[in-house]
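Encoded as structure tokens, here's the structure I'll be asking about.
For this view, one protein chain was removed and the others were kept in their places.
And then chain A:
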Amino acid sequence: MARHSVCKVHDVAVGALTEVKVGRSPIVLSRLPSGEIRAVGGRCPHQGAALRHGCVSGTTGADRPNELTYGCEGEILRCPWHGFEFSLRDGLPTTPDSEGLALRLRLYEVEVEGDEVVVVT
């Protein structure tokens, strides 16, 4: 395991994406509303779009057609290309997945040391 000091704590905000590089690998960071910092692989697992151009948002729910609810603000990352949604809580897509196309974000362990954000790879 390697530890990489990638940025300052104040560089990572709720609702925003911060890209860092570990070696040549891009990693994007965002802060969940709960305060936790998430670090995920910087390329979309679908077709490789640079997730730093994506958006952090909430997401919708509905028990009946045309009656949308909205929640999980700050916990959803959407790919800048196709809009695929992933939860920053667990890296899983918001859609039920199929065996043929397993899509999930790669989550990295994050530690805060002083005002430094450390990503463990």
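Here is the rule we use: a residue touches a chain if its C-beta (ideal position, glycine included) is under 8 Å from a C-beta of that chain, and two chains touch if they have at least 3 such contacts; residues count from 1.
Definition applied: contacts and distances are computed from a predicted model.
Engineer: Given the options "Cation:proton antiporter subunit C", "ATP-binding cassette domain-containing protein", "Putative TIM-barrel fold metal-dependent hydrolase" or "Branched-chain amino acid ABC transporter permease", say which is the protein name UniProt records for the missing chain.
Structural biologist: So the chain that does not appear here would be "Putative TIM-barrel fold metal-dependent hydrolase", according to UniProt.
Engineer: Among A:59, A:87 or A:121, which residue is in contact with the omitted chain in the full complex?
Structural biologist: Checking each option in A:59, A:87 or A:121, the one touching the absent chain turns out to be A:59.
Engineer: Which positions on chain A touch the chain that was left off?
Structural biologist: Against the missing chain, chain A presents residues 46, 59-68, 78, 82-85, 93-98, 101, 103.
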